[in-house]
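Removed from the display is one protein chain of the complex; every other protein chain stays in position.
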Amino acid sequence: MSVANTIPKAAAVLGIVAFAILPTAGLPAFYDSFFYLVFFWVSLATSWALLSGFAGYFSLGHAAFFGVGMYTTATLTTKADVPFLATVPVAAAMAALLGVGIGAVVFRMKRLRGELFALLTLAVTFVVATIILNTPIDGGAGVFMSAVPMPHIMPTQTGTIYVLGFLMCLATLGITWWVAHSRLGMGLFAIHDDEDVAEAKGVPTFRYKLIAFALSAGIAGAVGGIHAMYVGFLTVGGTFELTVPLYVVLMSVLGGSRHWFGPAVGATVITALLYAFISGGEAMVGRAVVALVLILAILWLPDGVVPAVKAWLKRRQRPVEEKHHAEVIPVVPEGPRTIGTRHILEVRGAAKRFGGLQALGGVDLDVREGEILGLVGPNGSGKTTLINVISGFYPLSGGTIAVDGVQIGNLPAHEIARRGVARTYQIPRPFVNMSVLDNVTMAATFGGPLRNQSEIRDEALHWIGFTGLAGKEQALPAELNLHERKFLELARALAARPKLLLLDEVLSGLNPAEVDNAIRLVRAIRAQGATIVFVEHLMRAMVELSDRVAVLNEGKLFALGAPREIMRDPRVVSIYLGKAYAA
Amino acid sequence: MSKGMGASRRRTFLGGALAATAGLVAAPAILRAAPSGKPVRVGGTLSLTGFLAQTAVIHKIASEIMVEEINSRDGFLGRPVEFILLDDQSKPDVARSLYEKLITVDKVDLIQGPYATAPILAAMGVAQRYGKVMIQSSMGIPKLQTYDMAFPATPFGPEPDKSYPNVILDAMATLSPAPKTMVVLTSKFPSAQFMAQGMRVEAEKRGVKVPLYLEYEAGNRDFGAIAARVKEANADFLWVGSLGLESNQILEALRKLDYKPKNSFHLYPAPGPLALSPDGNLVWSSTFLEPDEPFMSRPGMKKIAELYKERATKANLPYPIIDAQAAGMVSEWQILEQGVNGAKSLEDKQIAAWLKKNVVTTIYGPTKFDGLYNHGAPAQLIRQVQNKEWKVVWPKDLAAPGVKLIGG
Partner (left out) sequence: MMPSATLLGQALISGVLAGGMYGLLALGLSLSWGLLRLVNLSHFALAFLAAYLTYEMGTTYHIDPWWSVLLIVPAMFAIGLVQHWIFDRFKVNELASLLITFSFAVMLEVGIQLYWTADYRRFETHYATWSIKAGPFYIPVLELILCLVAGVLAWGTWLWLRKTYVGKALRASAEDADIAAAYGVDHKKLAYLLSGLGAAYAGVAGTFIALIATLAPAQIWAWLGVVFAVVIIGRLGNPLGALFAGMLIGASESIAMAILSPAWAPVVSFSVLIAILLWDPEWS
């Protein structure tokens, strides 16, 4: 393990040092420029991936941020005589501001579809370009920067540009590496896979998307600021070209847009390829060859080069017996029922309307600490809607909800998750691109109390073992069967150490043996002191598990009491089986 | 160098290496004076791919013809010339890095400028840093040429936005009745917009009113509404700062409104399509020369025009006739040839010094570089479509024999 970690680290350090001393190696100045352009594309493609690769919000508007950066630097240096280097942070800030502005509007939209975001950002590019073209910022004449002095970081101008590009690239990769390995990155990856679930697990999705957008746009802006100096003469047509966003996408996807280093690989490959065919005789054919290479690469390496190489290395490595199984034995003895007097959940007059449809019409419900409350009712009675308003997936139309004495009725879902509410989904919704371990780790990170990384890892392994998924830590959800995926849902919910656990039909679709298994598991969960509200159709499980049963009908609380009494209540039977039967 | 010619001639015949360079040169030329020795390498880029590619192939053909021509004479200082052409993909950042490659990696002896303002300015920065002479033919905004060893191969003059509008106004004044109003319509392409703004100012100075001045986005697709505005303004003259096929589109859009401007001028149109268009009859355009007298009797012009026609036809170009576009490249090579051979040196400083002091004979006639931005006197002319052919009509002394400006 240590060797596997040191080799890439040593390579990275060597690479950085090699590139840092390259300008002093006496290579022809062309290489300064060539490597600058590689750095330029690496930075641009990587910054795109920060939002679009990590969080999955596919932007076609990268030229807008890049262009705003270019014109900020051009305007400040030529019209206000600001020193070039001082304009670069301003360029970054302007672009980040534009990104946050767009994000603040579009990320408020529920169900923002991917292609819509792509088109909106593309449209913004055209609008920004047209404004710059028709105002004194450019006016159509272009901005000529030849009189702007270049700082003397290096003896030659190309050396200075090289160093600036290199630092920019290093900073971009550093930021991206940090994001990919931080809480923010974990949240962004979760957003990529399933934004609603991410929010329910405690990820502040809106804020994270805005941060990612600001970083992505800000880096693009800074890159643009430096590039303005490299190009020297800016035109709107040349700056806001469609090829910029397309190349950035191409590079990221070729390299692997979900890996922090993927875009860098893609950008290097494509830039090198473009320079492989510059001679006048072969330029056109070269362009076609580059296009063909891209088609083949995307067809055979749909996830990108870096993930493909990683997978290949993993296959080649002898499977090392890593000790990552939890020490905890999943069998937990059932203790005495200790139902407290404190109300963990207090629902008062909870109402939810969808347009004209009253899904919940004023529900009152208290759940005591340590209690298991079964929630039943015919289809459309509002069970899942109640789960959804408690977990914050839907905002309340009326009434209040308090968890452990704290009002949560109007909080966003991630705040509710932070206050100790966890839920599962009837149809499991794991993060499909994350391993079982990452799925659970993510839930422990965002849902539970603040802990350090190794504590979180132990916690995650504990719950994976608890739910019987030990040995599948590195598996992807697609490799699990339905039974295992349901248990993964549970492990994720438990890893958040919830005060209140909302289970939505965990038993549906399981065979009898699996149902027994699941019932044992729920008991074990309760034995650890959790309070549980669960929706279930299976009467056997309802009777065996719940302390009390609440019956919903037509969005209202219909009956509430001990399970066996409720099941015998003719009114309850009638709503389930029809009035005729009860009569 | 010239003294060693006898020896070098023999070497050419013995060593076959140069056959490739001089391959297409006619045998008599070789007998007359075959350059020999290590080739002089001249590097340059053109936008062979990308959105500027429309004209690159014209420049490429002109360059090839000129390199052969020069090699069929004395080459550069008796050495053959080799042209290293790279593709800048219509991108200034690529152009910049490729000029750095040509100068620092390929170590070319001399450079030749690219095409279009943005790549030219990118290349000019590099040339300046390495002290290379750079000759370019297509930068329509001379004031941007701030480098003292950059030379224009096309005689725009230092301030074409002031000088050329007056050429047009002079020509307009000879029409009867003389136009009193003018619509100025231009693409927001930098060099076109630059001229349009000048046209507006100069016209009003001379009492021609400009009731409508419109700028449209470069690459505008639909001209219906613009045409409706032009028609409504109904001026005596229409001045269009167009590129490519925009003029065809504007004139067609006007025709669809049953409106034909009495007289119209078009700045940088694609010459073939406009001349052949039914709407193109009698339209005016800018030029520096056409394959007619008096230009055809300039030294070498006839042969170059014939060669150009032959090669351009072979390359499947729709308009295989030499015009100002190709002539610019011809002029670039003529200037470089005379600069090198005149200064008797491949040193950029000496070439530049020689060019500034002497008169160079190009396809455009005697050219000087002693003015502002290294420009000499302006020589921008007016041509008109007559019987589907472009004919120089103004100034009168350069008009094709028997051809006169015809008012619409």
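Points to keep in mind about this one:
Letters A and B mark the chains in the order given here, with residues in each chain numbered from 1 onward.
Just so it is clear, a residue touches a chain if its C-beta (ideal position, glycine included) is under 8 Å from a C-beta of that chain, and two chains touch if they have at least 3 such contacts.
Only a predicted model underlies this, so the values are computations on that prediction, with no experimental measurement involved.
Within the complete assembly, A:M109 is the residue of A:A10, A:A86 or A:M109 that touches the hidden chain.
Within the complete assembly, B:R255 is the residue of B:K162, B:R255, B:K356 or B:K404 that touches the hidden chain.
In the complete complex, the residue from A:A29, A:A74, A:A200 or A:L250 that touches the missing chain is A:L250. The chain not shown here touches chain A at positions 58, 105-106, 109-116, 119-120, 122-127, 129-131, 133-134, 140, 242-243, 246, 249-250, 253, 284-285, 287-288, 290-292, 294-295, 298-299, 302. By the touch definition given at the top, chain B reaches the unshown chain through residues 48-51, 53-58, 90, 188, 214-217, 219-222, 224-229, 232, 244-246, 248-249, 252-253, 255-258, 270, 272-273, 276-279, 315-319.
We take it that only the chains that are shown with their structure count from here on.
Measuring from the averaged C-alpha position of chain A to that of chain B gives a distance of 55 Å.
Residues of chain B that touch chain A in their complex: 46, 48-49, 51, 60, 84-89, 91-94, 96-98, 100-101, 103-105, 117-118, 121-122, 125, 129, 141, 144, 146, 188-190, 193-194, 215, 217-219.
Chain A makes touch with chain B in their complex at residues 28-34, 36-37, 40, 130, 133, 140-142, 144, 146-147, 156-158, 227, 230-233, 235-238, 274, 277-281, 283-284, 286-287.
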